[in-house]
Each structure stands twice: as C-alpha cells, then as structure tokens.
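Here's a structure for you.
For this view, one protein chain was removed and the others were kept in their places.
Should a chain be cited, it is by its letter among A and B, assigned in written order, with residues numbered from 1 in that chain.
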Amino acid sequence: MKIISAVAASVLTFFFWMAVADAETIKVGVVLPYSGPNADLGNQIDKAFDLYIKLHAKDLGDNKIELVKRDEGPASGANARTVVTELITNDKVKLLAGFVFSPGAIAAAPLATQAKIPMLIANAGTAWITTLSPFIVRFSFSMWDPAYPMGTYAATKLGCKTAAAGFTDFPPGQDSALAFKTAFEKAGGKVIDEVRMGSPGPVPDFTPFFQRVKDEHPDCFYVFVPSGSHAGGVMKTYGDIGMRQAGIRLIGPMDLIPDYQLAQMSDAAIGLVVVSSYADDYDTPINKDFVKEWHAAYGPNSYPDFESAAGMDTMAGIFYVINKLQSNLDDGAKVVDALKGWKHDGPRGLIEIDPQTRDVIQDERAEEVIKKPDGKLGVKVLETFPQVKDECKVLKIGRCGS
Amino acid sequence: MPPVVNTIISILFDGLAWAMFLFIISVGLSITMGLMGVVNLAHGAFAMAGGYLVVTATASWGVPFLASLIIAFIVVGIVSVLFERTLYRQLYDASELHQVLLTIGLAFMAIATYTYFYGPLPQAIRVPYYLSGELHLGARSFPTYRVFLIGVGAALIAALWYGFERTNIGARIRAAVDNRRMAQSVGIDVDRLFTITFAVGSGLAGLSGGLAIQLLGLTPSFAIIYLVFFLLVVAVGGSGSIWGTLAGALVLGVSDTAGKYLFADAGSFFIYAVAVLILLIRPAGLYGRE
Partner (left out) sequence: MDANKSSSISSTNAVARARAADLLARRDRYRIVEALPWIAAIAAYFAFPNQMVLGSQTLILILFALSLDLILGYAGIVTLGHAAYFGVGAYAAALLITDVGWSEPISGLVCAAVVSAIAGFLSGLILLRYRGLTLLVLTLSTTIMLQQLGNLFRDFTGGYDGIPNLNIAPLFGYFDYDLYGHTYYLYCLAVLLVSFCVMRRIVYSPFGQALVGIRENVARMHAIGSPVHWRLVVAYAISAGLAGIAGALFAQTNTLVTLGVFDFDQSAAVLMMLILGGAGWLYGAFVGAALYMVLQNELAKISPPFWQFGIGLLLVAVVLLTRRGAFARLAKIDQHLP
C-alpha cells in the first residue's frame, strides 16, 4: 500500500509539473485486480510496472509517463468494461495495459477497437484473445506456449508413455490441457484421463482428484491450476499422497511453481519438471540484475515471477513506442504497427512480438526443481525451446483459427 | 487389493479427513448459532485470523506448529470476547438480515485489514516432519497430515462431548439452548454463557484456520470464500447440535469427496446437491429442532 501511495504521490507530482513543463506526459491506463482473491496476481505485475519506471525513467528524456491505475475487479470481467471506458473517456489515456483475467480482456476488446486505443496485455492467456481486436498486443503468453512444448518434451525426453491431465475447470485450464494433449499424442503418447479439478474460486481439496489419478498409474501427471493458492495446494497434495513414490511424475506449466510460492514449498517439489518462460534462477546478466533490483525495492521475501517478468517487458514495450514515436501516441494503429516485430532482451530472455498475430514469441525452457546449495528450492534448465509461437494459432485450432 | 476396494477406502479416508476439517471449522458456528441465534458470517474471519497468527508464530517467532495451534485457539477466543461484548450483544434480538449484514461488514473489515498488513499473496507454513509424508498401514499408505486431522477431530469430539454432557457448564449451555427463558428463570447467567460459548466457538475457528493452511492455503479472502461450506454444514447438521454438526460434516464431506473422485466433471456439484436435498426434506437439519 505504501508503494501505491508513493506512486500516487509521484504521479500527482508528475501531473502538477505537466502544467509547467514543455514535455509530454503520456497517460497509460493500468487495469489490474487490486482487490479480491486474485489481488496477488495484480500485485506482481503492478510492482513490475512501478519498478521498470523507477529504473528507466531517464530513458524517456523529457517525456514522462503517468500510470492511471484502476481495479480490474472480479475475475468474471463484470467491471472491466466500466473501468476501461472510464479510462478512455474520462482519464483520456493513450494506452491500456494490464489485464490479468481473460474475461476482462474479452469484455474490453471491442472498446479498444472502437476507441482505437492499443490494449497491451500483461497476463491474460486465453489463446484466441489476440484475434478479438487489431489493437491488442500481448506481451505475456498464450496458454499454449508452455503447454505444447511440455507435451512434446514429456513424450520424447521424459519417457512418459501415458499421462493424465488435471486442470481447474475454466477456460485457461481447458486450453492448457488441450494444448498438452495435442502435443503429447502427436508425439506418440496417450492421455488416459482428464480430470477437472474444481472451480477457479476457492481452492478445493485436491486429494480426491490426485488419489484417482494415483490409482490409474500414468507415467506423468500434467497439472494446470491458476498461479497462487491453487499451486500451493497442488504441491502439498502431491507430496502428501506420495505420488512420486508411486512412480508418477508431476509436470506442468510455470503456473505450478510461481517463484514466490516455490520459496515456501516443501521438498516434495524436488524433481518436478515444468516448461516455463521465466524463473528467478535464470543465469543471465539482465535477469540477475532484475532480481537484485526487485529485492532491493520490495524486500528479501518478495520474489518476482513470470507475471512480473511479463510486466517488465510490457512496460519496456511502452517505453519503446514512446521513444520511437516521439511521444505522439495519438494514432493507435501506428503504435500497434511500431510494436509488430519488436524484439527485446528482458528477464525472460529474447522476446519478439509476432507481426502477424501481435502475440509474443518467447523462449520456453524445460526446468527441473532442485535444491540449491543455499538450501532453497530453485530450478535447473534442462532444455530450451527457442522462440516458441502460439501453436493454437499456428495449427488454427478452434477460435484461434478466426 | 482389488481396485474397487481400494477406491472405496480412498474415498472413505479422504472423505473422513475432509469431514473432520469441516467439523472443526463449523462446530463453533453451530454452537453460537444454536445458543445465541446469531447468524455469524464473520466466523470465517476468525478462522483467517487464527491462520495468520499461526503463520506469524511459526515463521517469525519460531514457535512449534502444535503450540501455535493452541495459541491461535486461545488468542482468537480471547479477542472474540471483545467483539461479543461490544457488537454481537446488539445482534441477539436483531433481525436475521441485520445479523447477516453486520457480520459480513465485519468480515470485510477483517479482510481489508489483513490485506493491508500481510499483503494479498498466499501464505504457507512448514509442517513439522512428523506430520508430513505418509503413514504406511499394511497395503495402503495415508497422508500423515490427514491422519492428524482425523485425530484432532476425534479428540475435539471427545472433549466437546465431555464438556457438554458431563460438566456443569455444559449442562447449563444445553439448558440455555433448549429454553433460554426457562434457564434464566432458574438463575443461569445466560449472558456469561453466551460470552464463554462465543469465545470457545471463535477459538475453535482460529484453530481450524491454523489447520487449514496446509490444506487450503491462506489469503485474506479465506474469510469469505469458504464461508459457504461452514454454512452448509451447520444448516445440514442442525444448528446448536454438536452431533448434528458431525453428522452434517460427515455426510457433506464424504459425498463431496466421492463426487470429486468419481465424477470429477461435475464434482463440486455434489456437496450442494446433497445439502439442498437434505434441507428440503428436513429443513431444520439432521439433528435440528423446529
């Protein structure tokens, strides 16, 4: 909260100086969940936005950036349209950034088209969202990005002949499981069971679902749950039921081990293999710097995760267009065009915005959870899948084909 | 072991553990509702407070897990007395709607306060080594933590039974639940009973919050998102009755687990469907009185 008031204070100060300064202040509308059960997701991205601005403010020269932050509201997207309309009509922002929940992004898409304002997605992962408006640019990921390579990797390198898929019963879970299954079966594996594991709201007791899978003895168990409380529950249950001892390997996308949860997980997580675009432990100068700055700003118990990394890259993209278009962001179409094909080296490594789909292209890595020399849990990169595109759109599956 | 038997054992054991948890978290609510006639939707907030106390105690103060649970029970119980004396007292004769809304308001205030101090990120604890992993009993193994839950539940049932059936104060509480006016006219200090009962009930909520961390995780929203479950248990079991709460917890816990195990696609449906069916037939609950 202190961070928010500090930014609010500095934002108000910017606004004041705008009256006297010559330079442009670019208003960016930030739409993230700041309250409710999913506030932790918004929190990670919000911190990333603030951190990037703090570190790179001088890159804008005389120009300044002002973040107008609004609460995205509940995961159902019921408030999204109201909030976004107000940002456009009342606050007159030039860009929209954020969007953790897919329904919120879906609801806001027609507004972006109508107002011709670029919508920069820092999280929402439903694959076909980018098709909803030509003004949408996504910096984060599609559910298919980690899930599809995981399917291939599990069949070819992890020795899984059979697999079960468990997922939270809502569109991101369905998407992720479908992506995994498509790739896994293409590579010769067989998915023997698909278990829907409760609604996205309250964390269910995972035991019955996991017990059922344990009794079926697949080689691998692919799990997708929303990052946060659900991920913690999954790891505890996996450990408690002794699935590893039963010879079942737990695999999944990065949502299973967001870094701030990994730090709290027990040793049951060791040996888990995920496909992820980001982990704190990545040994690149840019990432090491990023993690160091994060701890400096937010304390030793706060860890950046894949959402924070996506947030940094989104803000980097915003800075890029501000500079490239000399802070004239009035033409939304020009902003989007400027971002097409944009390449950037960030905490996740090299990313690119696909000119055809306006979706992100990034490296995905197969990682294994290990115990580091300092006793904490970390990850070791097993293999890198360079510059992965969203396979849903490549293969034109379902709504991705439109 | 034939797979069917294995499945049944899995369902029964997991269902029992889940039922025990539901019992522990709901029994306090059932007693206060039965005795004081107050729909206390802030019950979840007391549980959440207990959970955060356990997190702070184990992580920052180095208190062992089991001791933290006891501390949570005592501290939340004592603090609840404050709320009872000032706020809940006003609700005893108020309409149901007012009770619902005041206690929801309290829950909101609690969530906001804890979000401010602890942040929205989920909390976790390290359970002691003797509570993690599995216990191997013959051909099957069972998660130790769940066996622990069943144990705590059983101990609690025994303690509550003894307290209600064999002590003076238990008798007085039962009298007050049955017929408050009569109890008052034979000289029972009903006000003091209310306070004690509320303290015990909220203390139990705090304890269950501490137990819940390993099971469901902990964020400030805990106070509201699981509220539905304890309301279900109390309504189905019949408010004011310990055996009712146990019966309700068992029925709902086992059917929820069975539903998730066997029909995962519609899994969460079962607990509500069973609750609705029971309530339609017996509106006062399994052990309720009307």
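In this text, contacts are C-beta pairs under 8 Å (C-beta built on N, C-alpha and C of every residue); 3 or more make two chains touch, one makes a residue touch a chain.
A quick note: this is a predicted structure, and the numbers were derived from the prediction, not measured.
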item: Among shown chains, those touching the left-out chain; value: A, B
item: Of A:K27, A:R70, A:R249 or A:K393, the one touching the omitted chain in the full complex; value: A:R70
item: Sole residue of B:I31, B:I111 or B:A205 that reaches the chain not shown, by the stated touch rule; value: B:I111
item: Residue of A:I26, A:V100 or A:L132 in touch with the missing chain, whole complex considered; value: A:L132
item: Touching the absent chain when the full complex is considered, from A:T25, A:Q44 or A:S102; value: A:S102
item: Missing-chain contacts mapped onto subunit B; value: 33, 39, 87, 90, 94-98, 100-102, 104-113, 115-116, 228, 231-232, 234-236, 239, 265-266, 268-269, 272-273, 275-276, 279-280, 283-285
item: Absent chain, residues of subunit A that touch it; value: 1, 4-5, 34-35, 39, 70-71, 74-78, 81-82, 85-86, 88-90, 102-103, 106-107, 109-111, 114-115, 126, 132, 169-171, 174, 199-200
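As a working rule, only the chains that are shown with their structure count from here on.
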item: Centre-to-centre distance between subunit B and subunit A (centres being mean Cα positions), rounded to whole Å; value: 36
item: Residues on subunit B engaged by subunit A in the complex (per definition of touch); value: 3, 6-7, 10-11, 14, 17-18, 115-116, 119-124, 126, 132-134, 141, 143-146, 214-219, 221, 225-226, 256-258, 260-261, 264-265, 267-268
item: Touching residues on subunit A, where the partner in the complex is subunit B; value: 1, 35-37, 39-40, 43, 169, 195-199, 201-205, 207-209, 211-212, 215, 228-230, 232-233, 236, 239-242, 245, 260-261, 264-266
